[in-house]
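Worksheet for the structure shown next.
For this depiction, one protein chain was excluded, whereas all remaining protein chains were kept in their positions.
A and B are the chain letters, set down in written order, and residue numbers restart from 1 in every chain.
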Amino acid sequence: KELKYAHFQAADLSSPKHAAALAFEACVEGKTSGSIDVQIFPASQLGGGSEIMEGLQLGTVQMAAIHDGPISAVYKPFSVLAMPYLFDDQAMAWSVMDGEFGDALADDMLAKTGIRNFGVADNGVRNFTNNVKPVAEPADMEGLKMRVMTAPVWITLVESLGASATPVPWPELPGALQQGVVDGQENGVTNIVNASLYQHQKYVSLDGHVFSWHAYLMSDMFYASLTGDEQAAVSQCVEISKTIHRGMTAAQDANATAILSDLGMEVVPVSPEQKAMFRAAAQPAVREYIVGEIGEDWPNRLDAAVEAYKAQ
Amino acid sequence: MHLLETWIVRLNRALVAFALAAVFLIVFANVVGRYGFGSSFAWVEEVARHLMILGAFCGAGLALREGRLVAITTVPDLLPDTLATTLRWGIVIVMFAFMATMLWLGIRFVEFGWNKETMSTGISRGIPYLAIPIGCALFLIQLLFFAKRFVAQEFEAGLDPEIEKLEV
């Protein structure tokens, strides 16, 4: 059986997604003695996020590691994960996503879309960068022209913090920063480094507003066509690649200060008090937007999961 | 019949010109907005793309009429006239079959996209996908009217003002 596996990072061992995909290939082909032939298509070779989501439903692609934006466009409740300043750290984020909440979200998605979600790795936590001034609290965002992804929830986030939001598609972002079309942007360390965004951005604020989630998705049609042993092999191997993926980005996030200052950026630390100011400014507005889109249910469940973790 | 064809061509032209003009206006307004008033809109990029796609698919029939769908004509040029004519009828049939299939697939694709959303405006993705069946249907209509002239290679000049009149 052919398993075409799509992802969007460079075919490079330092790309977390690619390293994880290669591990998945070796693992599955080993465990199934080659009854499943994994073919990896890196660097958006088979299409962008939205097309791959469609491809999973059409059965033209069997598996993919996809970021949250395109998932939300097909399965709306996923956009609840755009809630800013929610998780204190990776351990908390992973625990919530691996626990009851994540499972419930995956089950609902499978039922509604025919796409099976084996779980998520994070592509690191997103931080603001800009080329104008150090930003340590919301007041500093005033007057900055920030690039956001082309979805309204990101505009809400940036505008609630007092900056002006300019939607720019990802492929145009390096050019837009280089040419100064926008002053700043927000991304995880991986993207800041891999897409050379640091070249034209002087300041990075480690505010960690949102986790970039990359979900390991499989076409359920394909999953159903597998034998019991093959299904088990796939599940186990996704766990391994998830661990690799998380480990690599976690290492980058933990060393963000060192990595980014080595690249010549001025790293602006954000204290817990300052982060609380960001939260107070952004969370209510974004929450209101999300509730308007998907209702109260999922936001409440997410809050409950976070509270439960904190109570432990 | 001739009148109907004239009107279809006119409407088709108006449609593609309007799409291009609209795209031009909103993209330009967005630049002005960003620099003049410091504001830009998330929907501009997406709406511009989708309008352009609509215009592109809908213009295919006009491109056919004006002989702008380039082909490599070495073989028909070498063939005797009757054979070349037969070959061109074959091409008409092949193009018709292909676009009819794309029309059918396009309708299914619209259905497929109906319960998904676009990234920026959040409208149903089936709406922009309509460009494919609409464009294919228009092309098929134009091909039916134009098939005979396509075979005879009697292409139209389009709305050309005469560049030739330029002088130094």
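FYI, a residue touches a chain if its C-beta (ideal position, glycine included) is under 8 Å from a C-beta of that chain, and two chains touch if they have at least 3 such contacts.
Methods note: contacts and distances are computed from a predicted model.
What protein name does the UniProt record of the undisplayed chain give, "TRAP transporter large permease protein", "NADH-quinone oxidoreductase subunit F", "Glycolate oxidase FAD binding subunit" or "Monovalent cation/H+ antiporter subunit A"?
So the chain that does not appear here would be "TRAP transporter large permease protein", according to UniProt.
The chain left out touches which of the shown chains?
Counting the whole assembly, the omitted chain is in touch with A, B.
Who touches the missing chain here, A:30, A:99 or A:180?
A:180
Of the residues A:47, A:114, A:134 or A:162, I need the one that contacts the missing chain.
A:47
For the chain that got dropped from the picture, name the residues of subunit A it touches.
Counting only subunit A, the missing chain is touched by 4, 10-11, 39, 41, 43-48, 50-51, 54-55, 58-60, 169, 171-172, 174-176, 178-181, 199-200.
Which residues does subunit B use to touch the chain missing from this display?
Residues of subunit B in contact with the hidden chain: 13, 16-17, 19-21, 23-24, 27-28, 30-31, 35, 45, 48-50, 52-53, 55-60, 62-64, 66, 68-76, 87-88, 90-91, 94-95, 98, 101-102, 105-106, 108-109, 112, 128-129, 131-132, 158-161, 163, 166-168.
The rule we apply is simple: only the chains that are shown with their structure count from here on.
Show me the residue ranges of subunit A that touch subunit B in the complex, using the header's touch definition.
The touching residues are 50, 53-54, 57-58, 69-70, 73-74, 76, 145, 148, 150-152, 155, 164-167, 169, 293.
Could you pull out which subunit B residues touch subunit A in their complex?
Where subunit B meets subunit A, its residues are 34, 38-42, 45-46, 112-113, 116-120, 122, 125.
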